[in-house]
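Note that this complex is displayed minus one protein chain, with the remaining chains in position.
Going in written order, the chains are labelled A and B, and every chain counts its residues from 1.
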Amino acid sequence: MKVAVGEVVLPGDQCEEISLVGEKSKVILGPGLRKEVDGITITKAGTLKKRSPNTYWVDNYQKRYIPSRGENVIGVVVQKAGDIFRVDVGGSCSASLSYLSFEGATKKNRPKVNIGDVVYAKMLVASKDMEPELVCVDSHGKKGRLGVLEEGFVFKCSLNLVRKILNPECPLLNSLKNEWPFELAAGLNGRIWIKAKTMRETIAVGNAILGCEYLNTDEIKSMCTNIASILAGHVS
Amino acid sequence: MITDNDELKDFKLRPMKCECNYLNRSDGSAILSQGQTVAVVSVNGPLDIKMQSQSIGKATLEVLFSSKGGKPSIGDRYKEHVIRQTCESAILGCLYPRTGITVTIQELEDYGGFLACCLNACCLALLNAGLAMRHTFAAVSCAIDEQGNIQLDPAPAQLETSRATMTFVFESREKSLVTAFTDGSYSDSAYSEAMERCRSASDLVFQFYKQIVSKYSYVIG
């Protein structure tokens, strides 16, 4: 079936629009699209999206993480093996994280990371044929926001929910941050770490995020005010 | 769609109802009812599997079928075989080498056309899991009675009087045949006619898939 941008697509559908653009200029195919001999084929079910000038992808529902280069993820250290830590990021096999890829780490000065710690890291190598590799520094050797996440609370959700709340157009985080202070790290592997002053507030943030999965913009706004009023009512 | 409305009325299937993401903890799941026949399918993967069963070129697909009674039988192995072969042709396994994908099917109610219902539920669960696929597939069953009439998606009462039952699975791209299995004996012409009827009726299943996906697609992004 022929489909266009913005439509709901199913695997096996073909998009002529992309191949036409592709003849003139370079096109970037995101997840859910595949180039075949006879055109561009959809491989996942969802909505076909486009970002100008020519990036296309399918926004689909997914829970299982497939490692992809450059994404920030949240993982749990499961094993220390010599020079590397094994980190569970929810993919098909655990990722490796060298102890040298922390800010200021040297052979002598090892970073303090223990089994069970939660780390916020960037995917450096992610290929279907190789074990994924994580780093906790950027190319300048600075840690930025990456590193071990102390305290807080981690929960799992679907991958598209993480993308949804990180989308600048999504009002959730903007509405919530005005209500009460909290820290949040969202891993594109479907794990979210939150830390607020009290347990109540932490749970409120978590529920707000999980609750917005199937809501549209207006509904999210009203849900946020609703949660805030409940929280305020009980606290005061 | 080339088929006009008059023709579509002819190709009536039993009402389908589906809930995707029915199971909370699996990567993808679906419960599908076609008439009174109900099946639940859960898909997990790509997962880490033991070295022995890994294949370097593609994902290893494992299908587990459990019947209502829970006792394994040779018939169940056959069903697993049918479902595995169908899913394998649909999943782009080469994107997930050295991993395993597990598909688990639980029988809930069997009121005719059970394997067709399982296959459709599998397709929905795979869509829900977000695994890359070449195409979707739709299974349609039909029965041929003593007079040679073809009845699509037969109910149990119609199955009892039938001389043959057939199930065909078509893919969404060119509507070509992916899987077929039959029961009973019949003539060549009846076989070809039944296949054509099922092929046309598979459109209804594909429309249903689209409807299900549309329901949640616009809000999750």
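Simple rule for what comes next: a contact is a pair of C-beta atoms (placed from the backbone, for glycine too) under 8 Å apart; a residue touches a chain by one contact, two chains touch by 3 or more.
Keep in mind that, in the parts below, contacts and distances are computed from a predicted model.
The complex appears with one chain absent; UniProt names that chain "Ribosomal RNA-processing protein 43" among the candidates "Protein UXT homolog isoform X1", "Ribophorin II C-terminal domain-containing protein", "Ribosomal RNA-processing protein 43" or "Oligosaccharyl transferase subunit OST3/OST6 family".
Taking every chain of the complex into account, the absent chain touches B. Among B:12, B:68 or B:81, only B:81 touches the chain left out of the display. Hidden from this view is one chain, which touches chain B at 74-75, 77-78, 80-82, 85-86, 88-89, 166, 171, 174, 176-188, 191-192, 195.
Throughout what follows, only the chains that are shown with their structure count from here on.
Chain geometry summary: the mean Cα position of chain A and that of chain B are 32 Å apart.
Within the complex formed with chain B, the residues of chain A that make contact are 1, 8, 10-13, 32, 34, 41, 43-47, 49, 59-64, 66, 91-93, 128-129, 158-161, 163-164, 167, 213-216. Across the interface of their complex, chain A is touched by residues 20-21, 27-28, 44-48, 90, 92, 95-99, 127-136, 171-173, 206, 209-210, 213-214, 216-221 of chain B.
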